[in-house]
Every structure is written in C-alpha cells, then in structure tokens.
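Below: one structure, written as structure tokens.
A single protein chain has been omitted; all remaining protein chains appear in their positions.
Chains here go by letter, A, B and C, matching the order in which they are written, and residues are numbered from 1 within each.
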Amino acid sequence: MSKFILNIHCPDQKGIIATVTNFIHLNAGNILYIDQYVDRENKLFFMRLECEFVNGDFPEAQFRKTFDKAVAEQFSLTYELYNLEDRPRMALFVSKYDHCLYDILARYQSNELAVEIPFILSNHEDLSEIAKRFDLPYYHVPVTKETKAEAEEKQLEILEKHNVECIVLARYMQIISPKLIEHFPNKIINIHHSFLPAFPGAKPYHSAYERGVKIIGATSHYVTEELDAGPIIEQNITQVSHLHSIQDFIAKGRDLERMVLSKAIQLHINRKVMVYQNKTVVFS
Amino acid sequence: MSKFILNIHCPDQKGIIATVTNFIHLNAGNILYIDQYVDRENKLFFMRLECEFVNGDFPEAQFRKTFDKAVAEQFSLTYELYNLEDRPRMALFVSKYDHCLYDILARYQSNELAVEIPFILSNHEDLSEIAKRFDLPYYHVPVTKETKAEAEEKQLEILEKHNVECIVLARYMQIISPKLIEHFPNKIINIHHSFLPAFPGAKPYHSAYERGVKIIGATSHYVTEELDAGPIIEQNITQVSHLHSIQDFIAKGRDLERMVLSKAIQLHINRKVMVYQNKTVVFS
Amino acid sequence: MSKFILNIHCPDQKGIIATVTNFIHLNAGNILYIDQYVDRENKLFFMRLECEFVNGDFPEAQFRKTFDKAVAEQFSLTYELYNLEDRPRMALFVSKYDHCLYDILARYQSNELAVEIPFILSNHEDLSEIAKRFDLPYYHVPVTKETKAEAEEKQLEILEKHNVECIVLARYMQIISPKLIEHFPNKIINIHHSFLPAFPGAKPYHSAYERGVKIIGATSHYVTEELDAGPIIEQNITQVSHLHSIQDFIAKGRDLERMVLSKAIQLHINRKVMVYQNKTVVFS
Partner (left out) sequence: MSKFILNIHCPDQKGIIATVTNFIHLNAGNILYIDQYVDRENKLFFMRLECEFVNGDFPEAQFRKTFDKAVAEQFSLTYELYNLEDRPRMALFVSKYDHCLYDILARYQSNELAVEIPFILSNHEDLSEIAKRFDLPYYHVPVTKETKAEAEEKQLEILEKHNVECIVLARYMQIISPKLIEHFPNKIINIHHSFLPAFPGAKPYHSAYERGVKIIGATSHYVTEELDAGPIIEQNITQVSHLHSIQDFIAKGRDLERMVLSKAIQLHINRKVMVYQNKTVVFS
C-alpha cells in the first residue's frame, strides 16, 4: 500500500480541487485528509492532501509521471510529493544551552518525533556529554571569525555525508551563512527567544525587561539571509510582571522556546508548512 | 450573482469531494472556501463549502434541484443550503443579568453580527430599559411553576410571529422545555458559566471556589433535553488564584461569558457548526 | 468608618514595612490588603496597602498629617492616599470606532466600573448617537492641523470644568499634545492595537499581516510624549493564521482592544498601577 503527502501551489484557477481529487479517485486512491487555502489578494492556491492507494502498489515515480501529465501541466502546478511514512533526517545544531536539545532528544526517545537524528553538531564541546548519553554522534566544529568559511565547508560536508534533509538550530548561537541557507532553503528551523518582530537580535529578554512588557514570547522561523526576518512557523507567549527579574524572564523563556521549537519541528516534518512571500501557510 | 453556503454530511465514501467540487465547476461556479472532515471511526463525512456563481443567476431552488439529481441522491447526502448574504433572525432571551445582552447589542450596533434581532424576551421586567435604549421590542413573559406551559405557548407564538431562526439564551435563567427544543433543534444557544462538564447546574462559580480550582471557564452549547449536556460549540477559560473571592470569580466569569457566547453566535450564524452524536464539528 | 488606599514609593531601606504596618496598627487601623515590591537593581521600594479604621473617623487630612510626621519624613517616602470609596471622574475621548466605547459604557451601566463618566469628547460627530443613548454629554471638538492648539485649549477647559481625574482614549485617533500630557501625567490611558513594541504607529494590523505573524496583540499604556512608548499597563494576545485576512485581524483585534483597555481601566481606577522609569508596577 502506498501513502503520500501531496503539497500543491499554483495560481488560483477554477477546477483545481475537482481535478486533483478526481485524479486520486480515478487512480483508485482514497483521500485521508485535504486542506486548501486561497490567497485571494495574490490569486494563489495552496493545497495539502494525504492519500492512500490501498489495492496494489502505486510507486512514487509512477504517481509523479501520471500526475504531471494528467494535472500538473494543465494548471502550471508546483508540487511536492512525500511518502507519508518516510522519516526525514534532521540534524541538530547547538551551542551551550541544553534545554531545547534535551527536549528534542526526549521526544525523539519517546517516539513523539517521526524523524531520524543522525548527529548533533556544535561550535562548543559543552554538550558532548548529552550526545553520549543518547548515543548520538557529536561533531565539534568550532567557529571563529577567521575560520568561519572553513567551518561552513566542514558543516556542509557532514550534512551531505549524513544525507540530511533539514536542520534545527536548537539555540545555536552563530549566524548561518548564505551558502548554507542556499543549500537548505526553508529547511533550517531557528528558535528566536522573543516575540518577533519585537526585539530581534541578541539579548531580547533584556530588551523586553527594559521596556516593561507584560508578555514575552518565542518565535520559530525558517532561516533566511536577513537575520531574524524569515517566515514565521510558530509563536507562543507567556505572561510576565514587574515581579519577574531578567533571570525569571530567561527561565520562563526556556519553557516557551522548548514548546515553540518542538511545535515548529512537528509542523515541518509533517509537511504542514508551505512558504511564499516570506510568510507561511500552516495547515492544521 | 448567487452566493451560497453548502453544508454536507453523509457516510464517508470515495469520490465525494471530487463529485461535489466538479458539480460547482460544471455549473460555472467558483469555490470560495472549502473545508471538510472525516470521522474515520464512525465513517462519516462532513463538508462546508462557500461558492459563488458569477455569470448570471443560479437561484436557490435551481441549485437544490440540480444538486439533488447530480450529487445528493448518489451519495445519500444530507445537506443544508444557505444564501451567503442572508441574515438569520435571532431572538434574545434574558433574565436579570445584562452583561451578555449589552455585549450582543453593542456588536449588533457595530455591525459585527450579521443577524436581525427582532426582539428581546424576558421572564423579568428588569432589562426592558436596555431594549428601549436600543429601540428593540421587549416581551415580558413571566414564568412560574403554574404558568410554565402557558408561558411556553406564548413564547412559541412570539417566535413564530417574528419568524425566528435561532434563539440565544443570554443568561436566561429558566429551563427550556422539550417542546421549545423540538421546535428549534440545535438552534438554541446557551452560555453556561463553567467549564463543562465540570460544575454543571446552578452556582458553578461557588462550586469552583469551594474546590480551589486555578482556572475557571465558560461553555456555550446547544440546548438539549438533558440539562447542560448539549453539544459544545465553544469554551474558554481564565486563570484564578486564592486571591480571588467568589465575587472576583463572578466578575471574571462575566468577561468569559461575553466572549464565549459571542464567539458561539458568530460560528452559528456563519453556519460553521455541524452537530452529530451530541458533538460538534466546528469549521474554521 | 474610613477606608484608604495608600500607595508608597521610596528608596529601599530596612524597616519600612514594619514601620508602615505599625503605623496602621497603632492608629487602630486594620490592613485589608498589602502588596509590596522591591526593585533590587535600582534599590526602590513600592507598596500598595488598603486599610480601614473601624472605630470612629480618621479623616484623610488627619491621616496625611499623622503619617507625614510618623513615617513619611523618616523614609523620604512619596505616597498617594485615596479614599477607597471615591469614584474617579474619567473622561472618554473617541473618534469613529465605537467598540471600545460601547464596551466601557456597558460596563459602566452594569456597575462593573467604579467611576463617574462626566462626558464623551470626540473630534467627530459620528458617535454622538451613542452618547445620547446612554444619556451622556457629548462634546464635538474638531481637530485640524490649523486648529489643533485651539482645540486643545477647548479640551483642557472642558476637562477642568468637569473636574476630570483621568482620560481614556477609546480609539481616539489624534496625537495628544505635550501640554495635555503635562496636565495629566500617567493619567491618560491609551489602547494601541498591537503587541507593542512590535508594530507601533498607524495600521499595525496591516503590518502584522504583511509580516505573517501567528499572534496579534493589543497594548494599553499611559500616554507620554514619545508616541506609543509610554509605560505599559496591560497586554493581551490572540492567535491568527494564514486563514485570516486583514479584516479578520481587525475583527479579532476589536475583542482584544475591548478586553485590554477595560482591564487597564480597572487597574488604574483601583490604584493598582505605579509608574517609574517608563515602566509599571501592577499590583494584583
């Protein structure tokens, strides 16, 4: 039995839903889930569909070939097709903070995250013990101003060797270079410890404290060249008051960061996020 | 130009989405919005669709006739068809509390609620001044144990005379009789001042206070014969602590009741709620 | 019986709490509520205390005189003393949006707000009907670039005539002049329709939509000379998604604005907000 996720985007036009659902139907498939969205202002169509082909096999290559001819060409469709049961290979980049790392690894162990984690990479040695504890390879790739280019080469090499599909920056405290972004467009998930666009850049909790806000947040987004300005995947907030010191802000923020990053990872690996015009469509 | 909301429910079966969307397409219609849900356990299919027919008229009667033949019979579909621009006639039942009433009337004045409110009905005189303030008829229908049956007759008469589609119990403190419910199945919206199923019945804030809960809630549901046990449309909560007295619980509850009832009304009048097995499907 | 709210701020020093509570105790008073906060970094002390003097009268003037001598001078205390049962006189400034106005007036009618509202003032005629409906005076003071200074004179005159203590800008769409701010320091409450400091200035919902945020907010703050940068009293948020249009953002925002402004008003009139260094201490 074949099961697929099919993500479609194209100019909005009449008859797309009918044609796509007909296609599944005519090929003896069953639609498990369908969600669609039309951006009326920009006349764009988005659809996410899960389907299964119960009787006999319908290999991915055959799906693509048949779908191209029957549907895609007619509507100038762009689409992504994923095998529903594939587990994406997801690399973890960390620095010195361990709370997001622990959270992801615990979920991985508990089978909450349907991924393969081939390795942990860090610009510091500090968290290597945790990798050992969870029996994962740990690459220490130091980054200094002078060695940055070289370090990136090394990172790319490791990523390619392990056949990585996406990267999670679990409080990785280095700016990602355009080259790496280019290799993983909308595939590098960052957690920023503020409610973007408020307080971008470094030390957002300190800025939030100074400003006397009553709510702090965290934001997970795809990394783009402009710092902290990539498409937002998920945000959440928590309340603070004058009673909370900067240390309290940071402690409360850790919980936010854990939850928001973990939610963003789930959305990404379930192929529920589609990016356009620096924004996301996040299907439920 | 004709614009419709089409709500469909039927046993789940292959090809429904394709057939329905094809139908719209072939009749030169345009799908504005589509959402669907499959209850896999019970093998039931639900769909809500907004569509427009731009070129020339497609009257409701004609839609029904064509749709019955082309789609509904084949799939044993049950469906409801609404003109997207119709404003449902919604009666307000109140007793002595005015906060939900004020909230609804303010939204009505601000054009936030696409309804007609033909009248306010109450078992008490207390709120008649508010009706006058908003230029609405106010029916005072007292209810005592002895006159309950008679009062219900009177209510039904008023409801029929004003051609009412749905009833909002904006803190109406009387139990609705089976007869009235039968006339308005899943059309009577109540606000209960607790997080059901916790604290059903009277004085829920007092019970919540006694129990020392840290969160209180409000629940909007359709009225069924079993008290406070009808299909839930919307719920929301707020935090409380030992600092809050019962009076504080009640004051915080008023805000919850306002918000939850108003949200439930919006969902109902936009035909986003479908009921089955004492539960709701609430489309977004 | 006399009942007071006593708000104290001064440099932090040993023995303040003991001395103040002793003072109440020795004058046969009873502490109903006490809350305090120490900003350790800046070595500042804040306290809010409610007390009653049950046996016989303890007039405000006498309290002040006794307290000055026994406590205030020793600790270089600054304090405010309010009669617990006084209802502050609160003016409402509006423009064309009516949702915050309706919400405040409904709460006023329902006796949820312990204030006197002497009048509504607007730079437009649009909402005069609502004032009539609630039997309140309505001053129409148009503001143009040329007449701005003159209009402010008129506003000040009206405010003084009505002996106003604080001003609520219920979506009043004019920038408040330094002169008016000077007359009402930390007494002018504004509602900004975004989660400050994200999206200050005009059209924040449009900016939020463009940025693709997943959460929108509203912020109530005291008006200071720097636009949208005054001390924050209250903030709240709600979730949005790609499904929501700018119109949806605005509609959801209206509910936020209502709730946040109303909460901020409650905090202000209960004397629970103390301002320092452009931040607030908000007692619970």
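Convention: a contact is a pair of C-beta atoms (placed from the backbone, for glycine too) under 8 Å apart; a residue touches a chain by one contact, two chains touch by 3 or more.
Fair warning: this is a prediction, and the values are worked out from it, not measured in the lab.
For the chain left out of this panel, the touching residue among B:148, B:161 or B:279 is B:279. Of the listed positions C:25, C:43 or C:179, the one in contact with the omitted chain in the full complex is C:25.
The hidden chain makes contact, of the residues C:10, C:34 or C:251, with C:34. Contact with the chain that does not appear here is found for just one residue of B:172, B:195 or B:249, B:195. Within the complete assembly, residues 14-15, 17-18, 21-22, 24-25, 30-36, 38, 284 of chain C touch the chain that is not shown.
Of the residues in chain B, those that touch the hidden partner chain are 37, 39, 195-199, 211-215, 217, 231-237, 241-243, 245, 278-282. On the side of chain A, the interface with the absent chain consists of residues 98-99, 102-103, 106-107, 109-110, 112, 130, 133-134, 243, 251, 254-255, 259, 262, 284, using the contact rule stated above.
Note that in this section only the chains that are shown with their structure count from here on.
Computed from the mean C-alpha positions, the centre of chain A lies at a distance of 42 Å from the centre of chain C.
Within chain C, the positions touching two or more other chains are listed as 243.
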